[in-house]
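Structure first, then comments.
Only a single protein chain was left out; the remaining protein chains are all shown in position.
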Amino acid sequence: MNLTAHAPILAIAVPLLGAFALPLWAKLHRSLRGGWLVLVAGATAALTALVAVQVYTVGVQVYTLGAAWPRDTLTPGGFPIRIVLTVDALSAFMGLITALVAMVGFAYAWRYLAEDEGKTLALTLGTLLWAGMLGMAFTGDLFNLFVFLEVTSIAACGLVGYRTWASRGPEAAFKTMVMYTVGGLFVLLAVALLYGEYGALNLAYLARQITGSLIDRIALALLLGGLLMKAGAVPLHMWAPDAYGEAPAQAVILLVANTQISLYALFRVLFTLYGGVADPGVGWLVVALGTLTLLVAALMAVVQLDLGRLVAFGAVSQIGYMLLGVGVGLTAVAARPAYGLVAIQGGIFHMLNDAVAIGLLFLAVGAVEKASGHRNLAHLGGLGHDLRWTTGFFLLGALALAGIPPLNGFASKLMIYQSSFLLSPILSALAILASILLLAVFVKAFQGAFLGPRLTAAEPVPVPMLVAMGVLALGVLALGLFPELVVRHLVAPAADALWTGRDLYLQAVLGR
Amino acid sequence: MTGLIYAFLAIGAAFNALGAVALIRFPDVYTRIHGATKCTTFGSIFSILAVAVYGIAHGGGAGGTMAVRAFLALGFLLLTNPTGSHALARAAHRSGIKPFRAVVDRLEEAGHGPRTTDHGRRENG
Amino acid sequence: MTLLTGHGFWNPLLWLAAVGGVTLLALAVWSRGRRDYTRGTDGELPFLSGEKMEGAHVGGGHLYWGFVEGLRPYVERLRALHSGLVNDYVAWWVVILAVVFLIVLVGS
Amino acid sequence: MSVVVKTIARILLPVILVFGGYVILHGHLTPGGGFQGGAVAASAVALLLVAFGPGSVKKLKAPFSILEDLGGVAFVLLGFLGIGTTFFFNLLAGSGGLFGAAAPIGPNPGVLNTGGTVPLMNWAVGFKVLGGLGAVMVLFGLFGGDDDR
Amino acid sequence: MRRVAEWATTATLAFVVFLVLASFTGRWGVWAPEELLAGAIIALLVGLATGRLVWARGGWRLLQPHRWLLFLVYLVGPFLYAMTRANLDVAWRVITGRINPGIVRFNPGLRTDFGRTFLANSITLTPGTLTVDVDDGSGDFYVHWINVRDPSPTADAVCGPFPGWARRVAE
Amino acid sequence: MTILAILQVVVLILIVAGSVLAVWLKDLLASVIALAGASLLLALQFYLLQAPDVAIAEAGVGAALTTAIFVLAIRKTQRKEEE
Amino acid sequence: MIGNVPFVVCMVLVLLGLWALLFRRNLFKVVIGIKIIENGVNLYLVATGYVHKGVVPIYTYAPPDAAMVLPTPQALTLTSIVIGLATTALMLAFVVVIHRHKRTLDGRKVTELSG
Amino acid sequence: MIVALPFAAAGLAMLGFILVCMVRLSIGPTAADRAVALDTINTLVVATMVLLGAAFDLVVLLDVALVYALLSYVGTLYIARYLERGLA
Partner (left out) sequence: MRRWAVVAAFLIVAGGLLLGGARMRPFGAPRYDLMDRYFNARSQAEVATNNVVTAIVFDYRGYDTLGEATVLFTAVVGVALILRRLKR
């Protein structure tokens, strides 16, 4: 068996198998569960990396499920009937992000979750969420996208409702679930419309067929609605602070990655599926929503007193930067000026930076909550005396997220500022304003929680949690100090996949 | 054979109609259950018999299967329908619905009447 | 090592070197300052309305109070929109969906 | 519930389970399949719960979750069976062995021994759905109190 | 021993049900051999799963063949007659709206679960009566009678020959 | 209009009627009953659209399981909708 | 023959569910609204696959030479029904737990996470 | 494709009766009334499915009717058990 050819499906099937078997191992013995989880997570990460290496060195990978040969995408009639996994550079990039986040999350969860009976289930849900995200990233089939969207939705909501002993957890989970489900159902409605019109479900095939007719436009609207909701753009973001604030910390970073995967699906729809009938109106809509997102979320963060909710609004505002970057690219995609590519690169690079930095922040908040038992800024203070490492990590994450120069947030934000300046100076001014607001917010939170005299007693943070945070902190530093390497080798191909790679994507599936 | 099928269909439709009308016309739950259960069961029996006769007349594997399936559905209906009605009638009585203009209510007298639960609300009937 | 961003460039190492230079300069200036500052005087206590307070901490809710108060009129309006009611969440979504429909169907 | 309902439930429980098994078994010949049959069989759990009270299903929670895990694992492993060519490749169809008979083309009464991995997947999904939905019913039925009359 | 009997009888009955479901599946016989094999396995599993529950309250006498014959006779004879009468009765009452309802109690003297169930379902489908409750202990039937002629009737007054049939078939 | 088309339209009307009832009724149990009725008729519509697989799934799910879960959830919470 | 009436009716169902989501404060009604949307979408999917004078896409005892309806939407709908059931179960679990904490189902009183 | 027209006509009649039951479902003063209406609709739908199975002349369609005949009763039982407040 040729491992490299089968890597795309194995990267999804292995975590699914792992998740199905995890409760069984846990029933046998607890140590077996740990070993199995390490095995599965390691294998999945390795397979994802293998896929990424293949994609970045060779080109778009296709895998036809159930065919006689993985590259047999077409039947004799010349159309794809089976589900085709299509992995291009952007998919692989998203896969790498999820792998990083999930590994860190598992390492963190190891000591973060209490060993009551919920730990096995939470770990299972985490694995399922990871598998769902990989499935969304790698699939080349519209209905399959919906199925894995639902996998991620349900797993995410289950994790959000983890804290059933308090009323806030289930409340946040219910609201999130309602929004996710409605969004997912409208995506399904769009799939039904497209299927009824073209009789096919393959993304590439549909992309060739779509002409911009009325049904196409309505389907586009429904897809936009559903996916923007899952991505959490203002004013559809309302579930996001609830969910981020209430979920356990190791789940929050997966939720953030999930948001980004939804953005990926949105970009896939906008650039690949509807790339042939690019509509500047939609581009401006995305730009407007992005600007609104980063401003409103930053403003909302100013008045928050709950540390988790404060960071959550910070996380929502980062979605705005990604939307802004890619939206600028979308408005420019017809004329293809140079700044469009830079904007997309900035947006995609910001996904990685956001996953690392906001993940670090959320993990630090989780550590604070576990160590001190509080999250309210009115009660916190002087944690820096006891939690030295956590303090450092929080500061690092906050500065990176606010875009302070040597750290990673700055590089991607700079790209977004510059390209959006070329589109409209007001946009970049607003973006910078939001960054400043965020800096103020985080400085406030940092000062309130960590500095000052020792107000709150805190227990030491377990080592695995520190290690998980340390990995992300190293990521922040590395991405900040060597952005050029990352952009040239990882981000630029991914951006090209959206910008000019549409034909390559279609050719990989459909030939010709 | 065709005449038999038509007759069965007509009887079935007529009694089903009677069940529906009884549901509308009768004054309280119990009498409605009377009408609905008896008439729809009887009507369905004849409808299903019509199908079974059609299947047998059809002959062959498909027709035989059709007849067997129809009779199975009939059996299931005969098992489940009266039970469901009984459960509903008992539930209605326990939830406090009095029979309409009852001459006598031995069940109420016997103390199987409505018990209040932790919610303490009675049926608004 | 230089990230080109279309119309500009960004090199964190260069930036770090510059920051190092500036830091050295600052140290040099600082080293020429007054020598008679000592620890344990009133100079290191927080100044809260002229009162001396031992162990005072400016909590997260109080830091740059004026800034937050200045933003409050805007933020309160936004906060009112975050009502926490599921129906409102869906209502916002429907509004955005309507906007998308208008843009997609009518706008072009 | 009253003795009538309990007795009828006693009669119907095996019938529902057999019918669920029938639907799963003939999934590739008549309408039905793993999910439908599993749902039908899970309705038996619902019937058990409603007729005999939550106490009757208390012991079923663990077996059902194990059943579901096993069904899921079996389904993925059946997918892995075809990994020599591709994932989910139907290795057994038309191979002549178990479930490997070729179906006669055109309208026909149906031969049970066909379909390749499809019947096996039917069974895996059937047990998985039975376990999963049964576990959901049991969890809902047992939540918040053990009072049974 | 009893456990094994429970499993075996349940599995056999389940197999019978399966056979009815899977009839006309074979090409040259009525049942294809693989159907029989698969059905036997399913029936065995079902028997193992539900055997204890099915026979938890006895009722072994139902297995006697002559009772099944009697049941068939009952179905096509008195039952069908009573049902027809019941429907004509309801039709008449629907048209005229003449009802005189009440819930009466009587004791048919049945002891087993199956007998009581049999009678209750028969009552529900036959003229003017609807079983509302059955007392588990004493075997009292509470019946909603659409045309009460006697507030304290005997079993025969309400449901005619059915208790006897119930005793013969199911008890 | 063939008789099949009439059948389909009538069932569609009934589905909409059941759904309207499910939304409109204040009593949650009645609402669930109406939803069960709508789901029942939805299965009938699937049947008319020649999709027995889907109809069986909808029958098994809608008739027994969804109703059961809804009723259990109502039992664990409360029945009336507060206004 | 009947035009696009089934499609329009499906859309009406979707809108009905959306109306319930928008204007019904009770959490249960929200779940019911989602169920109705889901019913509409499922019906839409199956309706896209219907062929006039088509028969079931099953060869067992099928009439010869009859056109079959499209099988793909049915397979998709099957998947969608399972997903709907899973979603409903999880949402109802949330509702039950929320009621356990708050003793109310009124959406206006379940607004701890606001602002 | 309708093969046997009388069966289809009978099925259409059943749908009319379902409409009548729907009226009771909407106005029924108590939940028990609505449950009775639902139970009646269940029976009528089973009859309709069997009739239409013959009308389409497709055996495979009758499986749906079987499933309904078996399972519709479970939903009714749940409602009944809720009404008598016994569902713990």
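Lettered A, B, C, D, E, F, G and H in written order, each chain numbered from 1.
Everything that follows uses one rule, which is that contacts are C-beta pairs under 8 Å (C-beta built on N, C-alpha and C of every residue); 3 or more make two chains touch, one makes a residue touch a chain.
A quick note: this is a predicted structure, and the numbers were derived from the prediction, not measured.
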- In the full complex, which of A:Gly105, A:Gly161, A:Gly232 or A:Gly384 touches the chain missing from this view? A:Gly161
- Contact set of subunit C toward the excluded chain (per top definition): 91, 94-95, 97-99, 101-102, 105
- For subunit F, residues in touch with the removed chain: 51, 53
- In the full complex, which residues of subunit A touch the absent chain? 13, 16, 19-20, 23, 65-66, 75, 77, 79, 81-83, 116-118, 121-122, 124-125, 128, 131-132, 135, 143-144, 147-148, 150-151, 154-155, 157-158, 161-162, 164-165, 170, 173, 193, 196-201, 214-215, 218-219, 221
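Going forward, only the chains that are shown with their structure count from here on.
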- Message: Suppose each chain is reduced to the average of its Cα coordinates; what separation in Å results between subunit A and subunit C?
- Response: 24
- Message: I'd like to verify one number: the distance from the centre of subunit A to the centre of subunit H, where each centre is the average of its C-alpha atoms, in whole angstrom.
- Response: 47
- Item | Contacts with 2+ other chains: residues of subunit G | 18, 21, 24, 27, 30, 54-56, 58, 60-63, 73, 78, 82, 85, 89, 92-93, 95-96, 100, 110, 112-113, 115
- Message: Multi-chain contacts only, two chains or more: what residues does subunit A have there?
- Response: 174-175, 178, 182, 241-242, 303
- Message: For a test of understanding, state which residues of subunit E touch subunit D in their complex under the given definition.
- Response: 10, 13-14, 17-18, 21-22, 24-25, 27, 32, 34-35, 38-39, 42-43, 45-47, 49-50, 53-54, 56-57, 113-114, 116-117, 120-121, 131, 133-134, 136
- So in the complex, which bits of subunit G are touching subunit C? 18, 21-25, 27, 30, 107-108, 110-115
- subunit C residues touching subunit A in their complex are 1-3, 5-8, 10-13, 15-16, 19, 55-64, 67-68, 71-72, 74-75, 78-79, 81-82, 84, 86, 88-90, 92-93, 95-97, 99-101, 103-105, 107-108
